[in-house]
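The structure appears right after this line, and notes come after that.
The complex appears here minus one protein chain, its other protein chains still in place.
Every chain is named by a letter (A, B and C) in the order it is written, and numbering of its residues begins at 1.
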Amino acid sequence: MIKVGIVGGTGYTGVELLRLLAQHPEAHVEVITSRSEEGLCVADMYPNLRGHYDYLRFSVPDVAALGACDVVFFATPHGVAHSLAGELLATGVKIIDLSADFRLRDAEEWSRWYHQPHGAPELLGEAVYGLPEVNREAIRGARLIAVPGCYPTATQLGFIPLLEAGLADPARLVADCKSGVSGAGRGASVPSLFCEATESMKAYGVAGHRHLPEIRQGLQLAAGQPVGLTFVPHLTPMIRGIHASLYATVADTSVDLQALFEQRYADEPFVDVMPAGSHPETRSVRGANVCRIAVHRPQGGDTVVVLSVIDNLTKGASGQAVQNMNILFGLDERAGLAQPALMP
Amino acid sequence: MIKVGIVGGTGYTGVELLRLLAQHPEAHVEVITSRSEEGLCVADMYPNLRGHYDYLRFSVPDVAALGACDVVFFATPHGVAHSLAGELLATGVKIIDLSADFRLRDAEEWSRWYHQPHGAPELLGEAVYGLPEVNREAIRGARLIAVPGCYPTATQLGFIPLLEAGLADPARLVADCKSGVSGAGRGASVPSLFCEATESMKAYGVAGHRHLPEIRQGLQLAAGQPVGLTFVPHLTPMIRGIHASLYATVADTSVDLQALFEQRYADEPFVDVMPAGSHPETRSVRGANVCRIAVHRPQGGDTVVVLSVIDNLTKGASGQAVQNMNILFGLDERAGLAQPALMP
Amino acid sequence: MIKVGIVGGTGYTGVELLRLLAQHPEAHVEVITSRSEEGLCVADMYPNLRGHYDYLRFSVPDVAALGACDVVFFATPHGVAHSLAGELLATGVKIIDLSADFRLRDAEEWSRWYHQPHGAPELLGEAVYGLPEVNREAIRGARLIAVPGCYPTATQLGFIPLLEAGLADPARLVADCKSGVSGAGRGASVPSLFCEATESMKAYGVAGHRHLPEIRQGLQLAAGQPVGLTFVPHLTPMIRGIHASLYATVADTSVDLQALFEQRYADEPFVDVMPAGSHPETRSVRGANVCRIAVHRPQGGDTVVVLSVIDNLTKGASGQAVQNMNILFGLDERAGLAQPALMP
Partner (left out) sequence: MIKVGIVGGTGYTGVELLRLLAQHPEAHVEVITSRSEEGLCVADMYPNLRGHYDYLRFSVPDVAALGACDVVFFATPHGVAHSLAGELLATGVKIIDLSADFRLRDAEEWSRWYHQPHGAPELLGEAVYGLPEVNREAIRGARLIAVPGCYPTATQLGFIPLLEAGLADPARLVADCKSGVSGAGRGASVPSLFCEATESMKAYGVAGHRHLPEIRQGLQLAAGQPVGLTFVPHLTPMIRGIHASLYATVADTSVDLQALFEQRYADEPFVDVMPAGSHPETRSVRGANVCRIAVHRPQGGDTVVVLSVIDNLTKGASGQAVQNMNILFGLDERAGLAQPALMP
């Protein structure tokens, strides 16, 4: 049994981790921390967990207790993992960080987007970007894994086959992405109120969203050259789900895009290339660690449209984190992640 | 491995059965029937099942194929089980019927509410009402199980402790129940359209809903006498969930209601009596086979308010059907039903 | 043109007042106050008002500026009107208070429910409870009007015909009420987040909600005797709407309830008694200053079920406030309130 610690478990990625790990055959949550909720039973905060974690209470973060685990997940705001990772790694525990702290390879770029100095630049060299479809081998040997963001996961998985094959013009990529409201977290804020967010659609962060440099970094690695990316996120009145609508221009319209995508992901347990002509729905991945993708070339033109959907809390966060844990510890990559999406 | 057949699997209780059975360690779906969708892969109708049932196509109902199973679930409109049950039982297969066909013990009353003759009155004698919290022993030996309706499950589990204890005035029970829209099924109808059902609340069927006689039958068995019940269902803008708000008058206000409920359900794996003062949310049981209950006596008066929530498709239909199967075949009652609710 | 001032216009009742008054032929908003948003254009906070109030900015509350108006609406948390009303009345301005400050006639009861001393008991004697269907004459001559709460409006309008006629047993009234989330206001709070409130239903405040004494006070006046009321509010996943499902026992089942309700409200411009057998939907009053009511006696029994729906922000708050203003100033009671509900 893998002993699991969770730092900062009161948010949506925290409760999603607990939901998934409750079903995991080879992992057991030993410690979960929260400064604000110290002493509270997790099931008192999240009644869906009643009967599953009756033994588990939030505790104040403690390096000894966390270090006694095999792996520690960070489900925290940015900055927290910076301050704790070094000390924890020294105990020998593995770290899987769901925050943005180690996603960007360049500490200066991180500072520009997060408006504070990078707190652990010395660890950037060994941090592995935990997108298994790209980095599986590196994940196996990692000590510190940076779980990709939700928009970056959906967007990279959609664009990568085109870029790796050198098909798309890298200078003019457009990612029009729609996210459920849970992406904004569980903090009390007016824009996330039911009455503000329901029955409406809006773009946000058009001038520059923090996931932009992360996506760009991943696409550049796939393309082997700089990319020009326009990324527009939208707030959508649903709890879960990312729908990435991706636009690229291809010079060669003779390539069989369906085959290209199917081959790229043929061995991937959590990427589903749907049949030609499909329109994936976000609800088809609700609560499931799956990315469903469809590729179109409308009207026979040279614009390719890729539709890529995930659940932002599962394949876009906690499910992907568990997938990383499975790889890291040599388990079946599907362990604890096999349940179908909840539909309707 | 228990061989499972499903008759009529295209509706919401059908896909919910498939979702739950995909995770079941000791059951395997062999056959699923639909006249209208013959030949279609179930995963083409329900993309959340892609990767889980790639072998499974809808077929025309066939007694030989169904009879080769160990158990057949009916997830059909009323009347269908009437016409097939006798022939199927003769093959030795067990039947778990999610429809209303065998829920009422009185064929004449059934006819009055369903406006057609009862199609199999000869089977009523052996049909067992599949509410495990009341009929577990009878379920073990049954050949034909009638899975309770969604409103009846939430309402009976909420009222039963009061009635069995002789505490509530049986003449004046009020059940004000709120249901998600999935209770209306997957048929195309104007009132179930998104634009008709969302952002609104309404009562329906106040003059008389088909679940009224079923609830009354169960409450009378618990009370040992006739009951007077006012049952008002409401359509609520959510997919899943029943919230039953139950009102009863008690003559003796000295009884510890919290203890009464906790004792009644102490050994029940799927009834969760919440701490005193709780307000259960339907989302806390989304996709889970659980009924959460809280009991209140506001302002110290003689009116008891019981709040009882279930997921209408899980504990209110397909989850309860699987629970019945587990009991029927001597499995762990929790098999395949252990996942926490999806929240948020 | 009636000169209007609004104290505390940043919440949902504030923007609803502005929406309604933008259409009013005989009223003009001169002043709107907010300490936190001083200097901000109202249309910058509420973009739906762009083009309607380009001249209007939030200002710090100022007795001289407010006193120069003909009427001041308070759209504030409780306690604020207490502190300002006396001084404002002294300037000769009329006050229409949407908060709870002057709804209860008994200052001590107010203190018990609001956990603070009543701040202006000397004004209670002249405060008029602004339910036009009961108090129209008193409203005409008032200086200080307490606009009823949302639950109290829907509940009183539904029960009053039965109680005034002496038909219902006053000892056992049940009000099972469902409210949209806007009833909780625009303050940032976790339970009102989209991801917490959508796709779920729950009761709250079963032990005692602040609208209970207000409803009871009104029902007792109608009944001419004490009443026993069980009031259970529920949070419903929709923005606007109250659905009150009201239960009462009648001794005489020979009375024509439909006629009783139609006669009681025959001259009321904003109460719509629907045809027998109806089930009013909250969306049928979305944004409209209307209460729609249907009355049922299910199964011919002695329990009467009244269904009463309003928009909590319109007939349950700001629309009713404008209706009071119209009465107060001798205008057509429908002025500015004639638009149909928005549907779908």
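One rule holds for everything that comes next: contacts are C-beta pairs under 8 Å (C-beta built on N, C-alpha and C of every residue); 3 or more make two chains touch, one makes a residue touch a chain.
This structure is a prediction, so every number in the text was calculated from the model and none was measured.
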Residue among A:Pro280, A:Gly316 or A:Gly336 touching the omitted chain: A:Pro280
Residue in contact with the excluded chain [from A:Ala43, A:Leu307 or A:Ala321]: A:Leu307
Residue of C:Thr33, C:Thr76, C:Ser182 or C:Gln323 touching the missing chain in the full complex: C:Ser182
Chain not shown, touching residues in subunit A: 172, 174, 176, 178, 195-196, 198-204, 206-208, 228, 230-232, 234, 236-241, 243, 245, 247, 249, 277, 279-283, 286, 296, 298-299, 301, 303, 305, 307, 309, 344
Those residues of subunit B which, in the complete complex, touch the missing chain: 12, 180-182, 186, 188-190, 192-199, 237, 239
Interface with the unshown chain - residue positions in subunit C: 12, 15, 18-19, 22-23, 46-52, 182, 186, 198-199, 239-240, 272, 274, 280-281, 283-288, 290, 292, 338-344
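As a convention for this text, only the chains that are shown with their structure count from here on.
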Separation of subunit A from subunit C, taking each centre as the mean of its C-alpha atoms, in whole Å: 45
For subunit A paired with subunit B, centre-to-centre distance based on mean C-alpha positions, whole Å: 36
Averaged-CA centre spacing for the pair subunit C and subunit B, given as whole angstrom: 39
Multi-partner residues of subunit B (each touching 2 or more other chains): 198-199, 239-240, 280-281, 283, 286, 344
